[in-house]
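Worksheet: the structure to be examined is printed underneath.
In this view, the complex is presented without one of its protein chains, the others remaining in place.
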Amino acid sequence: MTRDISRRSMLKGTAAVGAASALPMMPFAAEAADEIIVGGLHDLSGFLDFAGIPMNQIMLMAIEEINAGGGLLGKKVVGQVYDPQTNMSMYSQYATQLALKDKASVVMGGITSASRETIRPILHRYKTLYFYNTLYEGGVCDRNEITLGTTPAQTVEKLVPYTMGLWGKKVYTIAADYNYGQITAAWVKRYVEQNGGEVVSTDFFPLDVTNFGPTISKIQSAKPDMVMSVLVGTGHLGFYNQWAAAGMKNEIPIASTTFGAGGAEIEIIKPEVANGIISCYGYYPSVDTPENKEWVAKVNKRYPDKTPLLTELSEFTWEGMMIWADAVRTAGSLDRMKLIEVMESGKVYTMPSGQCSIDPITHHAIRDVYIADLQDKKFVIKEKFSQVQPADTQLVCDLKKNPNANKHYEISLE
Amino acid sequence: MDYSLVVAIELLRAVAGLVLIATGLAIIFGMMRVINIAHGEFMMLGGYTVVLTTKLGVNIWVAILVLAPLAVGLFGIIVERCIIQHLYGRIIDSLLATWGLSLFLIGFVTVVFGNTLEGVSTPFGGFAIGQYKIAIYSLFLILAAAAFIASVFFALKYTKSGLIARATMQNPDMVESLGVNSKIVYMTTFGIGAAFSGLAGGLLAPISGVVPGMGVNFIGQAFITVVTGGAAVVAGTLSASSVLGSISQAVTFAAGPVYGDATLLFVALILLRLLPRGITGRIFTRSI
Partner (left out) sequence: MLSKVSKDWAGAGFVTTIGLAILIFVPILFDLFEVLQMTQYVVLSLFALSLAYIWGYGGILSFGQAGFFGLGGYTYAVAAINMGQTTVPFLMAIGLCALFAAALGYFMFYGRLNDVYLGVVTLVVTLILWKLINHTAGPEYSIGEARLGGFNGIPSIPIMTLPWQPDMEMEPGQMFQYFMAILIGVYVLLHVLIKSKFGRVAISIRENEVRTGLLGYDVRLYKLGIFTIGGAIGGAAGAMWATYQTFIDPNSFSLEVSAKCLIWVMAGGVGTLFGPIVGVIGLQYLSLKLGETDLINNLIILGTILMFLVLLLPKGIFPSFQDLMQWLWRRVGGSGGERTP
């Protein structure tokens, strides 16, 4: 008995030594002086992978094109891709790794606001340039970040009057119950009222709700002219099917600030259910310009199978890469401040999505937005608005006055 | 008057929903004390079976009612043989192993089928109650849930196999000495539980988004319903689903889904506090 216990304690000790010596010994980062590292932090597994995988594919395609043109400053551009697996602490670790160990010159990444807010302060602290390319609720004020994603003032502000003009003034809002959903719903209310309409009700749904029966009955009882959907995630996809199942498809039309943004929804939900949903984004694959047609063809050629879904998210990732590369060439250096100054200079870029430039006051994009009607998995563009300002973020952020700002403001609509 | 009818149907629909997603888990947990965390993924596999076979032209009813349970039931038997059979009596180990299985299945389905598979639309259409319209499919789901409960009850109480199954769960040694191969009983029971999960997934496929991660939305509610119900498979699932489903749906009508959701959790909490062995630990103790 005694023998066993002492052996056990001896073994515990031995194991401790073993474990301690097995502690992660990070291999030295092979720092080739003739390489420029671009960091990619997109979810390649987990429930956001349908958004992250196309963004990553486009980023890698952009790197290939840059290298085909001779690289930057005579050096080859290399992508360092990490998969945060839709896990915030992984995001935080990889961001730190990119900044400190890999010494990346720029990082593209983050999909949800939560993931962005995890990595933005880290990249700010370690002075690594960061591009956020996903649509969100607005309010980021950080000179180290270039935010190409659209904000409600750019999209919702156009969507609301357009659909109200088409359908009527009574709106019923259904939204996901978290920051993006709540803020966007607040913006919807403001714009509806500004245009002389009325929001009959705003219902919030936790992200894992799958049964929408009661809400559909309530909508029927309220008899709105249209439903504004700010639903997010796979649990909420059921709404559209249940709506059609209850025979409501041709009764009340739906507009959405999220449907189709990630691209997966239009594939998963059948056309007879999804047709007629009107949305407003900064990019659609059906944008009718020579630049876009050429770009779409390029993407299809590069990825003939597993073609990435082309949405705001993936196209803005392309924009981010190209704008960064252009800044490097113009500044002739990788110095972060020089690059920022080039991008703040108001230069207008021609991209597949149209014209865009970086607003020096907020580091958000001034860009073209489009309104489109979804028909048989294709977006038919109805209207275009040029050079829309990120007015909501401009309310709270002035990087000229506060160049050291490092905050995400939640824009209050009181 | 119309509105009350609508509310009543929606309440039944919510109860039916819980019955559907919980029955498979209840069979496996109630009869075998195995915590199958991969239950949500079994449902997902049922959903995918329906989506894939209808794409190939199979009639949707055949896909939902025949192929989904068959495919997932067979898969369940394979899982039982390879993994579960080593873990009887080890309730916590079964948790960990099935958690691993659940992750594996999500990853596997994502890789093989992708996560943008086109779903199926809902059969039937709507029917009107006054100024309201309800999906006929909701009524179908209520019927399906009733069929679930009835079939399990009937099988367990009135058939010889049901008797053998119940006996094996209570005293495997005695049953072995009476000439029954308990391994086969375990295997079949797990397979049937899996089949029910697959069928539930297939039934819900037309009204959900069929994606690899869809199981995650169901596992929490299923687990809570089963444990709150207690050890009896039929009575437990039925009573827990009725209480939790109707109360939370009623609150949803009154105050919105946020509160409805929270109410389900609070009610479960109170029930467990008052009835620490689940509902059928104290009430209806001798039932099936």
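Annotations for the structure displayed:
Here the chain labels run A and B in written order, and each chain numbers its own residues starting at 1.
Basically, a residue touches a chain if its C-beta (ideal position, glycine included) is under 8 Å from a C-beta of that chain, and two chains touch if they have at least 3 such contacts.
Remember, predicted model here, so these are calculated numbers, not experimental data.
Looking at A:Y162, A:Y178, A:Y303 or A:Y349, the residue that reaches the missing chain in the full complex is A:Y178. The omitted chain makes contact with just one of the residues B:L95, B:I136 or B:A155: B:L95. For chain A, the list of residues touching the undisplayed chain reads 2-3, 5-20, 23-24, 26, 44-46, 81-85, 87-90, 92-94, 96-97, 100-101, 113-114, 117-118, 121, 177-180, 182-183, 204, 206-207, 406-408, 410, 412, 414. Contact residues of chain B toward the unshown chain are 35, 83, 86-87, 90-93, 95-97, 99-108, 110-111, 220, 223-224, 227-228, 258, 261-262, 265-266, 268-269, 272-274, 276-278.
To be clear about the criterion, only the chains that are shown with their structure count from here on.
Mean C-alpha position of chain A lies 35 Å from that of chain B.
For chain A in complex with chain B, the touching residues are 45-47, 49-50, 177, 203-206, 208-211, 213-215, 217-218, 220-221, 234-238, 241-242, 244-248, 251, 263-265, 267-270, 272-273, 309. On the side of chain B, the complex with chain A involves touching residues 3, 6-7, 10, 13-14, 17, 107, 110, 115-122, 124-127, 131-138, 204, 206-211, 213-214, 216-218, 220, 249, 252-253, 256-258, 260-261.
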